[in-house]
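Step one of this worksheet: look at the structure below.
Only one protein chain is missing; all other protein chains are in place.
For chain A:
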């Protein structure tokens, strides 16, 4: 098993030994032990305990293999193992760096994905292009629209039909290694300045038009979602000026930040929480001049080969007891009040995961137009090939 796996495991070996000693000493109940170590779930799964899973989704043949397209460092690998133990379906995980890349693969066809994780601003385009199906909510008894937070979930519903259900929400902020960078960074304006000075050769931007162009626009005082040619031209000028000073253009920045090859990066909430948890010197800040707030969804491609398994996994992930493990492992805030209740206080009290409402005010949700705007697409491509 890789180091990454262990870092994201729901419980470490040391912690397991601790809990085992506590159980033996009698200071905790067996129930607590099984709950906190995840062994309870594993045992239940192995025993196929009735009632753990809703039976509807498992009535049909699920096959032995399915495929999910998602983001880097976004799931607890134990979730997929538990799902396989319960259903016999192995989950192949494909990791992407941008929504544009996911869209391109689906447009080209033959992805083989049975479930994928698109971001809020892309759903309407997927519907328009006929790439995703309306969800059959009767196959998702664990999903409850009433417990979801509307502002994060409304983009999954198009013309009154539910095409996607929320995974979690989050923000795009700045992660920086405070042992390497002493200049205070509180805005995207600071980010690009420090990237060219103190963090010369050590800053990363996403390989993703929405955030890289969006945050450059924000640093210049424009809207994150601008498609105005003159504003995009200014953003391009800034990005091309910054480019020689960058460490890399890559959406999978955790390895570089952990190795301290990179000292500062554009960063999603969940990565910020994971990095800060393991390396407290890495801080996560939101731009006070703006930036992105987002929610990610689960959707099933029209072309999915194994829709039954796609629904089964989705229903499994929608069960609060399973979702809570995902949230503890990946560090992204939940949209579901049932999950919020189950989360431990150290997660709900974490300011990276659940920031003050005031710091969210300047942030913008991505707009659908940015996904297909040829100006932004070509700007990103020119920036990279400059």
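By our rule, a residue touches a chain if its C-beta (ideal position, glycine included) is under 8 Å from a C-beta of that chain, and two chains touch if they have at least 3 such contacts; residues count from 1.
Rule of thumb we're sticking to: contacts and distances are computed from a predicted model.
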Match the chain absent from this complex view to the correct UniProt protein name in "ABC transporter permease", "Protein DltD", "Transketolase" or "Roadblock/LAMTOR2 domain-containing protein".
"ABC transporter permease"
Of A:87, A:209 or A:306, which one is in contact with the hidden chain?
A:209
Touching the hidden chain in the complete assembly: which of A:113, A:247 or A:284 does that?
A:247
Given the contact definition stated above, which residue among A:93, A:233, A:360 or A:381 touches the chain not shown here?
A:381
Given that one chain is not shown, which residue among A:112, A:141 or A:201 touches it?
A:201
In chain A, positions touching the absent partner:
98, 100-101, 103-105, 107-108, 125, 128-129, 201-202, 207, 209, 243, 246-250, 256, 259-261, 372, 374, 377-378, 380-382, 384-386
